[in-house]
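One protein chain is absent from this view; the other protein chains keep their places.
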Amino acid sequence: MTVESTAARKPRRSSTKRVSAKKPQPETGTDPELVQLLTPDGVRVEHPDYAIDLSADELRALYRDMVLTRRFDAEATALQRQGELGLWASLLGQEAAQIGSARALRDDDYVFPTYREHGVAWCRGVDPTNLLGMFRGVNHGGWDPTTNNFHLYTIVIGSQTLHATGYAMGVAKDGADSAVIAYFGDGASSQGDVAEAFTFGAVYNAPVVFFCQNNQWAISEPTEKQMRVPLYQRAQGYGFPGVRVDGNDVLACLAVTRWALERARRGEGPTLVEAFTYRMGAHTTSDDPTKYRADEEREAWVAKDPILRVRAYLEKEGLADEAYFAGLEDESETLGKRVREAVRAMPQPDQLAIFENVYADGHALVDEERAQFLAYQASFTEGSASEEGN
Amino acid sequence: MTVESTAARKPRRSSTKRVSAKKPQPETGTDPELVQLLTPDGVRVEHPDYAIDLSADELRALYRDMVLTRRFDAEATALQRQGELGLWASLLGQEAAQIGSARALRDDDYVFPTYREHGVAWCRGVDPTNLLGMFRGVNHGGWDPTTNNFHLYTIVIGSQTLHATGYAMGVAKDGADSAVIAYFGDGASSQGDVAEAFTFGAVYNAPVVFFCQNNQWAISEPTEKQMRVPLYQRAQGYGFPGVRVDGNDVLACLAVTRWALERARRGEGPTLVEAFTYRMGAHTTSDDPTKYRADEEREAWVAKDPILRVRAYLEKEGLADEAYFAGLEDESETLGKRVREAVRAMPQPDQLAIFENVYADGHALVDEERAQFLAYQASFTEGSASEEGN
Amino acid sequence: MAAQKLPLAKAINESLRKALETDPKVLIMGEDVGKLGGVFRVTDGLQKDFGEDRVIDTPLAESGIVGTAIGLALRGYRPVVEIQFDGFVFPAYDQIVTQLAKMHARSLGKIKMPVVIRIPYGGGIGAVEHHSESPEALFAHVAGLKVVSPSNSSDAYWMMQQAIQSNDPVIFFEPKRRYWDKSEVDTEAIPGPLHKARVVQAGSDLTLAAYGPMVKVCVEAAAAAAEEGKSVEVLDLRSMSPIDFDTIQTSVEKTRRLVVVHEAPVFYGSGAEIAARITERCFYHLEAPVLRVGGYHAPYPPARLEDEYLPGLDRVLDAVDRSLAY
Partner (left out) sequence: MAAQKLPLAKAINESLRKALETDPKVLIMGEDVGKLGGVFRVTDGLQKDFGEDRVIDTPLAESGIVGTAIGLALRGYRPVVEIQFDGFVFPAYDQIVTQLAKMHARSLGKIKMPVVIRIPYGGGIGAVEHHSESPEALFAHVAGLKVVSPSNSSDAYWMMQQAIQSNDPVIFFEPKRRYWDKSEVDTEAIPGPLHKARVVQAGSDLTLAAYGPMVKVCVEAAAAAAEEGKSVEVLDLRSMSPIDFDTIQTSVEKTRRLVVVHEAPVFYGSGAEIAARITERCFYHLEAPVLRVGGYHAPYPPARLEDEYLPGLDRVLDAVDRSLAY
């Protein structure tokens, strides 16, 4: 490796000697910036600004959502390994952030996910098997967004935050009191589109909640490569509040998102919620995290598992008994089985689907190419028929 | 005009009733957020963080810069009216922001302007007539950026902030202690590129100063259409300091920019400086501000004129006498005359310039098209020659 | 208002006004479209009459404009977005290409994207860099978009009506140097389909095909050629995606010669697609290769060179002569 010939100069600063930026990632638990209502050990704590009071039923329901989501997610990972899916993006570790925020929503609220919001989809009532079509490669999005007010997964990082903001502008125009939530990741926060969404949201005072799951990784890049200070602080400079919440605490995520949605409904404009969590798995099934992160980091986060802490709490408080947990276990297995079978049964899409829906009102060239395609296909059938005839 | 049939619904919030955002534009003079060292009346005030101590020579030099810049700018406006330029973007009112910040620079610092930084160009030693080529339509940028470390004007709003950041990353890599300054406007602050520049600047701790001239207008749009809170506050959320300075106070602009540049040189990373000023003229000579803003607003800002306050100070303190002002007047007129003559003398560019410099290493098609063009042109000469021969 | 003479810009203004009146879901969005009425005054007076909720001055961020327009369309609105100049559409290119164009297909037809993106385009007005470009090929190549350009006031009026009614995204290129050209607009005439080419004038020796600002030049060229006894048919293509190849084919089968004219650079331009496809369709009819006249493979030059860069009357006639010489 050649070295630059800068020896003659006397640099007052070299890039390696530069003052290192404030580390963006404080630890959970002891961080005053972080809203927490349930500690990793399952102890309920109070927060002055974000109170929550849930019935046993409601607590169990949140727990159930998380367990079933994780089970579904594990099944999808397995299906990818078995070759049934081309790819899977696991949400492992982010169940609390997703279930907590999604359960704060009303039916008339609208959700703009990225590609990892399987728990949110679950809460919206999207059949989990519908999520798998795009990962199997049979479609680019297998559900009707308007049925559950749950938009299609968006892969181009950050784009959907603008769609959410525009939708929210429309909600405001309609005089409705619904709210909109846009999910995005820590990596996405670097995209210009997200900044523009903040600007439009602020300027039009749109009823939108920007919900960032900071899972501390964007594929192989830690958050230090995206930001120098915690993300939630960015909101203030755009003129709306930002809150950092323990993303592995389903109660805190629920409480903070509720508050943010209420602000939106009251016409107080956007909020940025940064759910501080951890991507416990690989980025996707194509990824190999051993290339870039230490096992110990993951281990430390297992202790903060979003599901275990709720279970500990439920058990400690006697809010669920063995029968409940066993029943849920059965339900999980049934879900896994149903998903497995549904995926395997998914039909190969019709070839002509290539030409469908390119336009809503049609396009002469698409018609022409479809016709050519059909003629071309037919030439084989004829050809092979005549060959068979030989 | 048809009205939407929303009468049946009971909106809890209509878009017109929404809570209005905090007004982004506090008044100068009394604003604790605003760094000021010289009041509109020409009174020197002190600021705890930004001290400055200039000799009479230095003060007069700043004054001279501003006066000559304004004179040049007026000449260019006149030349546009006379049809010598296709367009002109006047800096009227922004002289202090430009001269103050530019005089804080060292020769080895690098400047990335937008299209209105005529005062900065002046301080960098770019011959003013060179600025006029692009406005006359003879080139897209008539100076060698590396001669004066002054990049070409950039018209696509916001783009240059990323170039500045990249350049600054390179400075850091080289171990040099130069700094980089990126100029942009209040409107530009909405562009995703500017946000990305903030992110890259922060993450790489690049020695770059983001210098926004908030002249309160982006063509016809007031800053309320771009932001909800004062822009300087945005920096904090990206992890570096932001300062608002009285943009009509050349001393404050100089002091704050110096401080920001020193931070950059010391390896402390980016700074956002928001120079709060006012576009006293039209956006460009094509613009008609009477369509969108009241005369009174402009009048109020005349009282805060950046040049008058320095003159008042110089006179009050006896730092310049009548002879000085008269001499400067002469110098201004000479400059105006020189610019006028130089513009009129600018040759029509050679037609073949179309094909020059498209590539550094050439391109077969450009060569082919150039040859065709020449042949085509030649066919006329021959044609007309033969016609003449008739 | 029935038939009247209007400048092209005013025809669009009237068309937008009509749309705002007719459909409460129609919105106008863009930089400076409000009080200023846009830098070309195309939206003049609309905010005053329809309010800030319908005619929206946006932040200076093209990706944001198109991205929020997509969101508004999802909510049931029909946004008509203005990009201030051709050269400033690129920050929005990602939203247009990866989101707007694909949303209908991605959603298996569940989502419609009735978004119009208005772009004043082309040169000839002596402007600075980025204000004179013709990027239509960069949109026409992208499936999911429709791309059109009117050449006269009547088309400007009616094509805008049709674009707004379309359930597909339409990139609407407005020939800025024709904004001030007046021609007849009949607001009660029932127009033909949005994507159909028009025979501007019939001819038998050669076909000139153009769209937007170049139609006028071609008509002038045809007149000049007529003086020399050459009968030139002029087509106004009106739509760059889809392209009405049938009309071109019919014409070429008759004239046996085709010259395509556009301001955009020839290399990878729409003339290439037309030449390729018409040659395939009319291989045995063509007496000469399809010739193309357009911009060079060079950045749009400084204003004082644009007359050399733009395909003008003489360059069109030169191509006509070269074609006829085969």
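As written, the chains take the letters A, B and C, and residue 1 is the first residue of each chain.
We take it that contacts are C-beta pairs under 8 Å (C-beta built on N, C-alpha and C of every residue); 3 or more make two chains touch, one makes a residue touch a chain.
Everything quoted here is computed from the prediction, not taken from an experiment.
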item: For the chain not depicted, the shown chains it touches; value: A, B, C
item: Chain not shown: contacting residue from C:65, C:115, C:298 or C:317; value: C:298
item: Absent-chain contact - pick from A:42, A:175 or A:349; value: A:349
item: Touching residue (missing chain; options C:29, C:42, C:56 or C:138); value: C:138
item: Residue among A:192, A:207 or A:306 that touches the chain left out of view; value: A:192
item: Touching residue (missing chain; options A:47, A:225, A:266 or A:298); value: A:225
item: In subunit A, positions touching the absent partner; value: 1-5, 15-16, 86-87, 133-140, 155-157, 187-188, 190-193, 218-221, 225-226, 286-288, 291-292, 348-349, 351, 353-355, 358, 363, 365-366, 369, 373, 376, 379-380
item: Subunit C, residues in touch with the chain not shown (by the definition above); value: 63, 87, 90-91, 93-94, 97-98, 101-102, 105-106, 129-130, 137-138, 140-141, 143-144, 241, 265, 267-273, 275-277, 279-280, 283, 288-292, 296-299, 326
item: Touching residues on subunit B - with respect to the absent chain; value: 139-142, 144-146, 151-152, 154, 156, 159, 161-171, 173-174, 192-193, 196-197, 199-200, 203, 356-361, 363-366
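Heads up, the rule we're going with is that only the chains that are shown with their structure count from here on.
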item: Farthest-lying chain, centroid of Cα atoms versus that of subunit C; value: A
item: Distance from the mean Cα position of subunit C to that of subunit B, given in whole angstrom; value: 34
item: Geometric centre distance via CA averages, subunit C-subunit A, whole Å; value: 40
item: Numbers and ranges of subunit A residues touching at least 2 other chains; value: 173-174, 192-193, 196, 199, 203
item: Set of subunit C residues in contact with two or more other chains; value: 53, 58-59, 61, 63-64
